[in-house]
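Since the structure comes first, as structure tokens, the remarks are kept for the end.
Of the protein chains in this complex, one is absent; all others appear in place.
Labels for the chains are A, B and C, by order of writing; each one numbers its residues from 1.
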Amino acid sequence: MFDDLSSRVEEHSTDSLRDRIWRVIFLSNTRSGKAFDIILLWLIGISVFVVMLESVPTLQEAHRKLFNRLEWMFTILFTVEYIVRIWVVRSKKSYLFSFFGVVDLLSLIPTYLTIFVAGPQYLLVVRVLRLLRVFRVLKMARHIGEANMLMNAFRASFAKITVFLFLVLAVTLILGTMMYLVEGVVANNPGFSSIPQSLYWGIVTISTVGYGDVTPITVAGKVISTIIILIGYGTIAVPTGIVTAELNMNMAKIHPDKRKCKECGHIGHDTKARYCKMCSTEL
Amino acid sequence: MFDDLSSRVEEHSTDSLRDRIWRVIFLSNTRSGKAFDIILLWLIGISVFVVMLESVPTLQEAHRKLFNRLEWMFTILFTVEYIVRIWVVRSKKSYLFSFFGVVDLLSLIPTYLTIFVAGPQYLLVVRVLRLLRVFRVLKMARHIGEANMLMNAFRASFAKITVFLFLVLAVTLILGTMMYLVEGVVANNPGFSSIPQSLYWGIVTISTVGYGDVTPITVAGKVISTIIILIGYGTIAVPTGIVTAELNMNMAKIHPDKRKCKECGHIGHDTKARYCKMCSTEL
Amino acid sequence: MFDDLSSRVEEHSTDSLRDRIWRVIFLSNTRSGKAFDIILLWLIGISVFVVMLESVPTLQEAHRKLFNRLEWMFTILFTVEYIVRIWVVRSKKSYLFSFFGVVDLLSLIPTYLTIFVAGPQYLLVVRVLRLLRVFRVLKMARHIGEANMLMNAFRASFAKITVFLFLVLAVTLILGTMMYLVEGVVANNPGFSSIPQSLYWGIVTISTVGYGDVTPITVAGKVISTIIILIGYGTIAVPTGIVTAELNMNMAKIHPDKRKCKECGHIGHDTKARYCKMCSTEL
Partner (left out) sequence: MFDDLSSRVEEHSTDSLRDRIWRVIFLSNTRSGKAFDIILLWLIGISVFVVMLESVPTLQEAHRKLFNRLEWMFTILFTVEYIVRIWVVRSKKSYLFSFFGVVDLLSLIPTYLTIFVAGPQYLLVVRVLRLLRVFRVLKMARHIGEANMLMNAFRASFAKITVFLFLVLAVTLILGTMMYLVEGVVANNPGFSSIPQSLYWGIVTISTVGYGDVTPITVAGKVISTIIILIGYGTIAVPTGIVTAELNMNMAKIHPDKRKCKECGHIGHDTKARYCKMCSTEL
């Protein structure tokens, strides 16, 4: 998602118009490339903001025509950009099915759908994902490093967190059913009128969100609530612990020893090592 | 709970029908074993979902008969499976009293109880615990590793978290009693009508759930609330810290290299290292 | 609080009645000492539970006399125990002003006060602190280790967390005042009728408790809420990070290398060390 651009620079190194446009659109290390990216980001940001404002009833009534025109203006601009992107890129398939390729398309479709039905224009907020390109512009290299590290830590801890969430959901479902019996069936509390409803309450509670739209009214219900809260309080630590442990390991790896063995070329020695661990040459 | 299966493979290595069924039911590294597991998991998942839907009043009225038939169908299927499990397993006692043995039984009983009394069918959600078998199927080895690591970290931090929860509950009880005196006795706030009620509020607050069904109304009550919130805010860190520290230690221990340099005695080489990084001796 | 008992064993090693009672009351490694502790803990637990039940209006009306008698029974028992404790202990002053000495006294006074005024019996919940003695009984050594480690980590991170809480409170006060101006003065939201009130809301919000008894109603108020929530979301990490880092350091120290240098007697070598770092003798 972030690191595949630089590797494709070589393919587009000729001086044809197509390659020059490619460099402006896809790279941001040249002056014109950076200018293009910044203008694009502003346009995306404004277009998302317009969609948000359009949904406010008072504003929409007052400026319906203006919103409509802006929306079409942005959509046409972005459509042109999308077509140019497809034209200039060599490996069209890999762009079209890349993360940003799909997002670029999805952020155009809703407006065209409004010709046939009302409503989908709000789906344009998907454009907000296009803003993730912002990391390419601002202090690019560094932020990509940060983002990649976060992603690595996420990927590594995903399996563990999934296992954990499954356990939590199983416990929540069982305690939620007890609440349904105690509060819903016996005490007729409307917030616990079914097991799915109790499960909703259980998740809201165990995650410490605690809306308060559904709360226990019986003594037994409050005791079970207390138990589920204490479980949540004791276990919210687990995802944190997982991510922290992963990040700890990833950050330790960030400033590795850059020394390269003169003999066998091995990189990745310990900071304290004096001899290559692969071929015993002094470093 | 997870690691006792492989050790029992040898006992069942003959080619009798009983042992072949055992391998299908209890293992998941063969094709038929995996297929059995996946079908079973789907059946369990659907049966839990049916129990959840059955509790929704509108659905239950409309499809009472259908739900009843499905419930009996699943129960009979699972009863047959339970009996076959007992038949094929050698050490019947260790299965019957294992975690999954007890859960398998508990997820059958409620339906049979409905012959005598109404209501217990909702207890069938205990079947959700049978789904924990899912980890045996999907990328088995890896997920078991994850789950085992989580369990080890849990076990190691259990004593510490218990000590901590006890301290938190003691503080909550004392501050809750003060709230009872200030809000319940003096200001007649119905949410603080007794000490157990105040304790419920205290736990909801200190865990940062904060339903809002019980809130202070006096100035003194709000000051005490603020104190209890700040205590909760400062101490929610503790279970997290405990689990994280345990996980950190567990993850570091996963693959330590035990080789010791014959020359300088250094321990802590990389798994791939061929020469001591301190004195260049071959390992 | 936990580790000063063993050091006083020697003083009480004669065989007089006084010293024998001392060993029963203050130690728990003998059979009678353990029995005494367990009975005492049960009595304390029940007496706290009685105080809690007494505060429930319906129960109190029905069993006023019973509660009164139980309360006096427990108080007289604990008074006798307190007097005996003072009698048998050698360093009376250090007991009287120790943590448990003060708690033991405080858990007697309220009942005697009820002779003159009504109400203070609820302060008897302070007895719950006496239950902290439980750690002396159950798997004593280990739990004390856990508790001491938690206390050390707490003590070490106290200064840092205080600095942090002060910063958070300063930010909350400033944003709370802005909410008072925006919501209270301009929009007449009764929940923000004064700055202290807004500060209460700010603390409830930034700690992610979020009762919902006070919520913004204006657009500007919701924007400021969003800012304060994002600050809280981004900074709740800090106490956790502090405690985790401390615990990490404390746990690393728990299993130190026990080897003692034959030459200079130094203890505290690294696990990997081969030579004493103080006198160069081989370990």
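Rule of thumb we're sticking to: a residue touches a chain if its C-beta (ideal position, glycine included) is under 8 Å from a C-beta of that chain, and two chains touch if they have at least 3 such contacts.
Here the structure is a predicted model, which is why all the values come from computation and not from measurement.
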Touch as defined at the start, partner being the missing chain; which of B:T172, B:T208 or B:S225 qualifies?
B:T208
Tell me which stretches of chain B touch the chain missing from the display.
208-212, 240, 244, 264-266, 278-279
Interface residues of chain A (partner: the chain not displayed):
48, 51-53, 55-57, 119, 122-123, 125-126, 128-129, 131-132, 134-135, 139, 142-143, 146-147, 149-150, 153, 161, 165, 196-197, 200, 203-204, 207-213, 236, 239-244, 246-248, 251, 271-272, 274
Hidden partner interface residues of chain C, rising order
159-160, 163-164, 166-167, 170, 173-174, 177, 180-181, 184-185, 193-196, 199, 205, 208-212, 215, 219, 222, 225-226, 229-230, 232-238, 240-242, 244-245, 248-249, 269-270, 272-282
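Throughout what follows, only the chains that are shown with their structure count from here on.
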Among A-C or A-B, the pair repeating the B-C interface (over half the contact pairs identical) is A-B
Per the C-alpha means, the centres of chain A and chain B lie apart by a whole-Å value of 28
Give, as an integer number of Å, the spacing between the C-alpha centres of chain C and chain A.
41
Among chain B residues, those touching two or more other chains are 196, 208-212, 236, 240-242, 244, 246, 248
